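Removed: one protein chain of the complex. Kept in place: all other protein chains.
As written, the chains take the letters A and B, and residue 1 is the first residue of each chain.
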Amino acid sequence: MNWLWSNLDLVGELMLVHLALSVPAIILSFVVSVPIGWLAHRYRWSRGVLLSICGLLYAIPSLALFIALPAFTGLSLRSPVNLVIALTLYGVAVIVRTSADAFDSVERDIRQSATAVGYSAAGRFWGVELPLAGPVLLSGLRVVIVSTVSLATVGAVIGVPSLGSLFTDGFQRGIQIEIITGIVATIVLALGLDALSVLLGRLLMPWTRRASSNGRVLTARRVREETA
Amino acid sequence: MIEFRGVTKQFPDGTIAVHDVDIVIPPRKTTVLVGSSGSGKTTLLRMINRMVDPTGGQVLIDGTDVATVDPVKLRRGIGYVMQNSGLLPHRKVIDNVATVPLLRGESRRAAHAHALELLDTVGLDRSLADRYPAQLSGGQQQRVGVARGLAVDPNILLMDEPFGAVDPIVRAELQQELLRLQGELGKTVVFVTHDIDEAFLLGDQVVIMQQGGLISQAASPAEILAHPADSFVADFVGADRGKRALHVTEVDGRRVVVDADGRAAGVLAS
Partner (left out) sequence: MNLFLDAFAWLADPANWTGPGSIPQRIAEHLWVSALVLVIASAIALPLGALVGHTGRGREPAVMVSGGLRALPTLGVLTLFGIWIGIGLAAPVIALVILAIPPLLAGAYAGFESVDRRTIDAARAMGMRELQVVGKVELPLGMPIVVGGIRSATLQIIATATLAAYIADEGLGRFIFAGLKTRDYGEMLGGSILVILLALVIDGCFALTQRVVVPAGVRATRTAELRSGPTRSRTIVGRPNTEGNQE
C-alpha cells in the first residue's frame, strides 16, 4: 500500500500516457474499419478476401507484430507511433467483421424504401444505413475498446511506456502491489472508456434506448412461444 | 384410453394454461383439440408424454398414472409430431425416422429396413432416404415427421399442428393421407389445430378449448353442430353462418343444398 500512496502521481501520469496511446488507436480503427466493413457488405466478392485478411492479421501474436512492424515502417521500435499503428491494425481486424454484419443488419426493405423516397446513394448512407447500423457498430467498438486498452500494456516490454510499465517494473522489483495497481488501473480505464462509448451511443442514437432494455424479455418470450 | 382427471397446469410465472380439465380420449380414434392461440392445447397435449407435468390432477393412460412412469420410457412409446417437423437437421431422413428404434437399442440394419417401409407408409419415395431434412419440401418434412412418430409402432400418436406450416393444397393432401393412415393403423391420435374445418374433417371427437385452458365442449362434430354447448362454441364453429348454415331449396324437382350466401353446396341424395 505504501508503494501506491507514494506513487499516485506516477499512476495518474501513466494512465494519461496510456490514454494517449489507446484512444487514437481506437478512434483510428473505428474510422478505418467502417468503410471497409461497408465495402465487405456492399460487394459480396470482397467480403471473403477482406475478412480473411482481417482474420490473418488477428492471428498474429501482438508482441511479434510490435517487433515486425518497424521493419516495414522504418520507425523506431520504441516509438509510440509504432505501437499506435499496431493497435490500430488489431482494432481494424476485430471490427471489420462486426461492421460488415452491422450493415447487413439494416433491413433491405428499409434501404429500398429510403431509395424510393428519393435519398441519393450518399444521403442514404449517412441518413439511413449508418445510423441504423449504429447499434451493432457500437458493440464492435466496445470490444475494440477493451482489447486495445489491454493490449497497449504489452508495449511496455519493448520500451513504450504505458500502464504496462507498472507490470514490468513491478515484476523486476518484486512489488506485487504495483502490478495489481496496474491491472486495476487498466481495467478501470477500459471500463471507463466503454461506459463513455455507451453514453455517446445513447446520445447519438436515442431510438435505441428503450429497445435494448426490452430485447431480452422479447426474445425469451419468443422462445417460449416457439417451443410451446 | 387416455384420461384427464381434474388436470390443472399453472406455469411458474403464474399463467394458468389448463384449468381443471376432465376428458376421456377413446382408444383407436382421433381426438382433435381445437381452440384459439394460447388456449392451452399444446400444454394439454404435452402432459400426455410428460413434456409438461400437471400441477394438479392426474393423466392416465390405460389406467396408469403417467406420473409414475419414467418420462423417457413413456416418450419412447408415444409418437410425437410437431409443426416444424422437429427433424434433426444433421441427420439423413432415414436416420431421423430410425432415431427412436436406435435409441431403444435395435440394430442399425433392422431399424433402417423398417424406416424404409415407413417411408412407403407415409407416401414418400424411398429415394429421399439419403437426403437431409433441409433438402425436402415442407410437406415432405411433415411426412418424415409422421414416419418418425410411427417408428416404434406406438399406440398413441400426438400431433401438434402438424400441418400448420404448409400451404393449403399440401395441407389438404396431408389430411387425406392421415385419414387413410388412420383407417389402416387405428392409432389413438391426439391432434391439435387452430382450424375448425381440419378438426371436423379429422376428428372422431372434437374438444373445443377456450382461453384459460377451459373445455367448452367435447363431442363428435355432428353433435357439436347440432347442439353447440354455448354461444362461444356456436360462434367458434360458425354453426349459423357462412358455409355451415345450409338449407335446402327445390330446383326443378330436385333438392339442392345451399349455404347462407346462397352458394350451392350439393344435392340431397334420395
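Heads up, the rule we're going with is that a contact is a pair of C-beta atoms (placed from the backbone, for glycine too) under 8 Å apart; a residue touches a chain by one contact, two chains touch by 3 or more.
Predicted model, so just to flag it, every value in this text is computed and none were measured.
S.K.: Which of these, A:10, A:23, A:39 or A:60, touches the one chain of the complex that we don't see?
M.R.: A:60
S.K.: Could I get the residues of subunit B that touch the absent chain, sorted low to high?
M.R.: Looking at subunit B, the ones touching the missing chain are residues 46, 49, 51, 71-77, 80, 82, 84-92, 99-100, 103, 132-135, 148.
S.K.: Where does subunit A touch the missing chain, residue by residue?
M.R.: Those residues of subunit A that touch the unshown chain are 54-56, 58-65, 67-68, 70-71, 77, 93-94, 97-98, 139-140, 142-144, 146-147, 149-151, 153-154, 156-159, 163-164, 166-168, 170-171, 174, 176, 179-180, 182-183, 186-187, 190-191, 215-216, 219, 222-223, 226-227.
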